[in-house]
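One structure is given below, represented as structure tokens, and several questions about it will come after.
Excluded from the complex is one protein chain; the other protein chains are retained at their positions.
The block that comes next holds subunit A.
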Amino acid sequence: SLRSVSVWGVGGRVEMTVSKFMAIQQALQPDWFQCLSDGEASCEETTSMKRARKSVDRSLLFLDNCLRLQEESEVLQKSVIIGVIEGGDVMEERLRSARETAKRPVGGFLLDGFQGNPTTLDTRLHLLSSVTAELPEDKPRLVSGVSRPDEVLECIERGVDLFESFFPYQVTERGCALTFSFDYQPNPEETLLQQNGTQEEIKCVDQIKKIKTTGCNQEMTSFEINLKEKKYQEDFNPLVRECSCYCCKNHTRAYIHHLLVTNELLAGVLLMMHNFEHYFGFFHSIREALKSDRLAQLKELIHKQVS
């Protein structure tokens, strides 16, 4: 509707109006917050011109109203609004959304509608580049729903700065550990060890395994290993050699395997610690690669590991 967005939560449906939304922000007092927007266009497979236009218009209206309420709120003076770029698949509308949102005093931009399955992102990469080209250089760009290492790199190349880290969480939920390499400058000894097969993570995996887990019907990727597999039963190595997370410093693959097989809560605790550390390590290497202009090398390394 014009005045609100329907949100479904624990208690049922909520009509989220601008005033309700801003009242929540006043209570939360966040450092940054994503503005209320109309992302319905992005949920559909193909968007009509009319629907895309509506999503842009409404989102700008929400933004202006939220900005006005923020100005009137003492408590929210230190908080920063992130403007949301909408417009579905319609290039014209995406550009309009970007240009108009950029005119407002927002602290950053969230590019909505690029989430979904891997093909979704692929077909929208061109759209992504066009959108970021319209945005000021000195304000951060966030994208929601993109978290896989290969997809992250595609977005970074097209001007995105911030990502959500739900990928390591999904990996944990399916009892897996991230093991992909992001060391695009390995020392010769390490390369030799890898070539000798000590670390199988570098090898390309031919099959994608389907694993059903609670609420996480995502397929396992080639960036990870599945600790439930019998071959880890007697593997006394850490998840990833040279990883300095608590799990790798203190425990073995065999132990994690045992915890998973016996349905122990500690499995998730240890895997999450590792998966976050590994994922954040990946981002550290991205930053280093960007600084030394070696992103292409990192990208090549990551792509070698995509099955």
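One rule holds for everything that comes next: a contact is a pair of C-beta atoms (placed from the backbone, for glycine too) under 8 Å apart; a residue touches a chain by one contact, two chains touch by 3 or more; residues count from 1.
As a working rule, contacts and distances are computed from a predicted model.
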Taking the list "Cell division cycle protein 23 homolog isoform X3", "Queuine tRNA-ribosyltransferase catalytic subunit 1", "ER membrane protein complex subunit 2" or "Fructose-bisphosphate aldolase", the UniProt entry for the undisplayed chain gives the protein name "Queuine tRNA-ribosyltransferase catalytic subunit 1"
Missing-chain contact, candidates A:33, A:62, A:255 or A:279, resolves to A:255
Touch with the missing chain holds, among A:164, A:264 or A:300, for A:264
Subunit A positions in touch with the non-displayed chain are 10, 233-234, 236, 246, 250-252, 254-255, 258-259, 261-262, 264-266, 268-270
